[in-house]
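Below is one structure, written out as structure tokens; the observations come after it.
Only one protein chain is missing from this complex, and each of the others stays in its spot.
By letter and in written order, the chains are A, B and C; residue numbering begins at 1 in each of them.
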Amino acid sequence: MTNSITDLAGSECIFIIGSNAAESHPIIMGEIYKAAEKGGTIIVVDPRRTAVAENAHIHLSIEPGTDIPLLAGMMRYIIDEGFYDREFVDARVDGFDDLKEFVAEWSVERAAEECRIPAAVIRNVARIYAEAAESAIVYCMGITQHACGSANVTALCDLAMLCGHVGTEHSGIYPLRGQNNVQGACDMGALPNVYPGYQDVSDHAIKAKFEGAWGRELSGSPGLTVTEMIRSAGREIRGLFIMAENPALSDPDVTHVAQSLASLDFLVVQDIFMTETAKFAHLVLPGGSFAEKTGTFTNTERRFQLVRKAVEPPGNAKDDFSILCLLGTAAGLDFSYTDPRDVMTEIARCAPAYGGVTYERLERQGLQWPCPHEEHPGTPYLHKGRFTRGKGLFVVPRHTPPQEMPDDEYPFYLSTGRMFAHYHTGTMTRRSPFLNRETEMAYAEMNPLDALGIGVGEGDTIRISTRRGSIIVAVRVTCRIASGSIFVPFHFTEARANVLTNPVLDPQAKTPEFKVCAARLEKVIDR
Amino acid sequence: MNLVRTICPYCGTGCGLLLRVVDGTAVATYPDREHPVARGHLCIKGWTAHEFIHHPDRLTSPLVKKGDSFKEISWDDAIKLAMDQLLGIAGKYGGDAVGGLSSAKCTNEENYLFQKMIRAGFHTNNVDHCARL
Amino acid sequence: MGGIICAETVTGIETMVEETKKLVQKFLAERESDGILGLRKGDWNIIQPHVFTLPEELDALVLDPKWPFAKLAMQILRTAPKEYRLAVICRGCDERAIFELFKRNQIEENRIQIIGIPCSSEQARLCLCERPYPTKLDVGDAVPGVDPFEDAGVKELLMGDDTRRMKRWAQVLKRCIKCYGCRNSCPICVCEPCKLENEVWVRRGSIPTEILSFHLIRAFHLSDSCVACGACQEACPVGIPLQSLQLSMRRALRERYDYIPGCDPVKKSPILGDFVDEPEKDRSIPEWVNTLRE
Partner (left out) sequence: MTNDEIRGMTLEKNKARQPKILVFACKWCGLIGADGAGRKKLELPVDFRVIPVECAGFVEPDAIIRALASGIDGVVVMGCHIGGCRFNNANHQAIKRLELLKELLDATGIGKERLMISFGTAHEDHQFADIIKDYFRKISGSIRLEPWVESYVPKR
């Protein structure tokens, strides 16, 4: 996220694309409403009429997977009409000609046809976004979980840079992070290609630095991503250590994931509950929940925040920090840390961006990185006056349509996502009595016309099948979803939406295409 | 009464929570009014963040798989088993045969230690977490 | 100390804090209660509710900002042993809420003591509070209340054209994310089980929730007990002006029955009784009913 969450309240135009913030990030939605109360315009792009769309000024219900046509059409119009920020583009961004060449093939009319929304609406939205003094873009998994996810993100960045809506207090790009510490896990180098602080593993100088700091020889070639590791489990990958993750429910095509996990020589799972993944493990280690540990989380606005221990772990369980210290020592490493504080000191030493982070400074309100030294006040928004690489660069986003489109055999679009009362694989929320009462059953949202078509009503059960498998869920009939599409939340272990999803990956980010695949529906005759 | 100021375990907004702890049990959650983002607001999941902490399903001991069922073992044995097996695999097939999935639910410190353990302990960069999912 | 209603807080805030500290010290010394619930400014200037039990802790006692204590006090007493007694530093709204909880048998009167403090006129304006003082002030002086119907925001929401008003309410209520924060933070919402969680009354599992049933049922359940503390509105992440929803019902109660919820620990709500109980006979009977009786 380039800016801070509270900055959203001052934006004049907020362009929300592929995010159901009202259900997945409700507190951020509060800031968006503040902007609306001040007279800001809220534009929502989403195939579904979500709670966010319901409360927006303009809702663009585009066809699934046509984000790039829409954005390209908008950019074409903005360039043609001269609404873009010439000064900003000239002074701070390279590659404008490439972008112009790219959008030349995307007339507004062509975009309108692809997205199936009127051209006038695209023009209107483009003008509002470009002409507002400060516009923000909010996006989430609706953008990234596509086979062209990285290109989608590139297109959004291009749009923001084109209009000069980067590097000021209330503009910027807001990717909403789905988990409390995804930002932190990335920052800390839990990625196959970078060390802590996004330092490249294949860079010799950096590798040498870490070899010095850690006292071991390190591998210089980037590793496998989560989706690749799971896929090659049992072949290239023989032993796997999974800490508090649940790929048996969260990865696409979980039937294959289950086979892969079962074929491992050795699988260790460290978690707080017996998850679907832990059932495949040879060894299960009981970890600690957020209330049982001291440490830091980094939220989506890059804010390091202190987590404080409130209770003891149950029974013989240990907090993850202690377990990792034991494991590291057993692996022959020097893991003689007595307190998470020591680890933070080491992080600050080896990753320059977090150099000024100490527990004392986090006590009151946390600290937003980059914060290179102890006197640095933290950075509420990035790219002020200058981009990380100096000048920004327009990268041309190539449009690839979704890899699996509805056809005669599988005529429906299927997308998966979250709903407000549950969270991710439901390991925690399904065990919270209150939340589980709010929604206790898996369901699929479908349009009244489609429901009529296959002869089902609210509460009836249907079988959803794709080329990967099928699940049985209850129907929820609602106008929020367009005819020809269905939506299934993936929180429910009894009806695993990820049995259905298509495991094609974005070539760059290796994110699976959760948002579009083709499905077939059948009524299940009552038992 | 003891109110512990901490951070919500769910989405990336990172709202502040006050957990009320009575006799070692978290019994209630309140919003943290001093938190810079949440400012005393929480969503439905935040308000109930204390509910799963003491759930009877919580794992309380290391478990090893024997046949189709799990058996409790001691921590010493569990740590030894884990490292013997994983280091054995790394020795036999090379470090790249071992992988680690870290977690976006764990703290920065734990993530740092985890990737350090995988990278330095097994000579591989096969470490990732669920940011892509 | 403090007589009710004078023009402005004469006692400065520092003196008020000092006086409160002295009072609390006395409470602790004479063991009139086992703990005192108030606000503590802890390390790094973080202000949190705290139960003071030792005199040396009192240095950290502060009175601002406003923090609703009534529900917290009730929850503390529930988990504490039977003989545990608690004193609470109460603003007007906290005291009213505790009185309402007395009436609902949620707090035993002999287990709680009230240390009354007034709000500043600034706070009263912020809360649109009609009675920014408790019935008995232990420190400081009371400031006059504010008429909420004079406020521009309230006027927009409650007066003027019906259609525009309906659109405006629909617009703000539709933002509801069903966090149940309004219910969770409300000092009076103590029902178990809660109707809002019942599928019969509010459809579960989707947002925008059925705004009419969720919010109007919640609002109406508090019609004769809302103490206007504003905790619901403060807890709402999407800024729904929930306090304004209660205003017209409060006004009706005051005009028809001389009743302000929470002003008296004993006086029961007039809508629980029939006309025999009323201050003036038949006062609450609408005119058209009267005409029919002749």
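One rule holds for everything that comes next: contacts are C-beta pairs under 8 Å (C-beta built on N, C-alpha and C of every residue); 3 or more make two chains touch, one makes a residue touch a chain.
Small disclaimer: the values here were computed from a predicted structure and weren't measured.
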Which of C:P208, C:G230 or C:G262 contacts the chain that the document leaves out: C:P208
Selected residue (touches chain absent from view) among A:E105, A:E374 or A:E458: A:E458
Residue among A:A22, A:A112 or A:V477 touching the omitted chain: A:V477
Subunit C residues that touch the omitted chain in the full complex: 157-158, 162-170, 174, 195, 200-201, 203, 208, 210-213, 216-217, 219-221, 223-224, 244-245, 247-249, 251-253, 256, 270-276, 284-286, 289, 292-293
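Everything that follows uses one rule, which is that only the chains that are shown with their structure count from here on.
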Topology of the chain contact graph, where touching chains are joined (line, ring, star, complete, other): complete
Comparison of A-B and A-C (more C-beta pairs in contact): A-B
Subunit A and subunit C: spacing of chain centres that average the CA atoms, whole Å: 40
Distance between the centres, which are taken as Cα means, of subunit B and subunit A, whole angstrom: 19
Subunit C: positions in contact with at least two other chains: 46, 177-179, 237
For subunit B, residues that touch 2 or more chains besides their own: 5, 34, 38, 41-44
In the complex, subunit C residues that touch subunit B: 35, 37, 46-51, 65, 67, 72, 75-76, 79, 177-181, 184-185, 234-237
Contact set on subunit B toward subunit C in their complex: 1, 3, 5, 18, 20, 22, 27-28, 30-31, 33-34, 38, 40-44, 46-47
Residues of subunit B touching subunit A in the complex: 2, 4-16, 19, 21, 24-26, 34-38, 41-45, 48-55, 57-65, 70, 75, 78-83, 85-87, 89-90, 92-93, 95-133
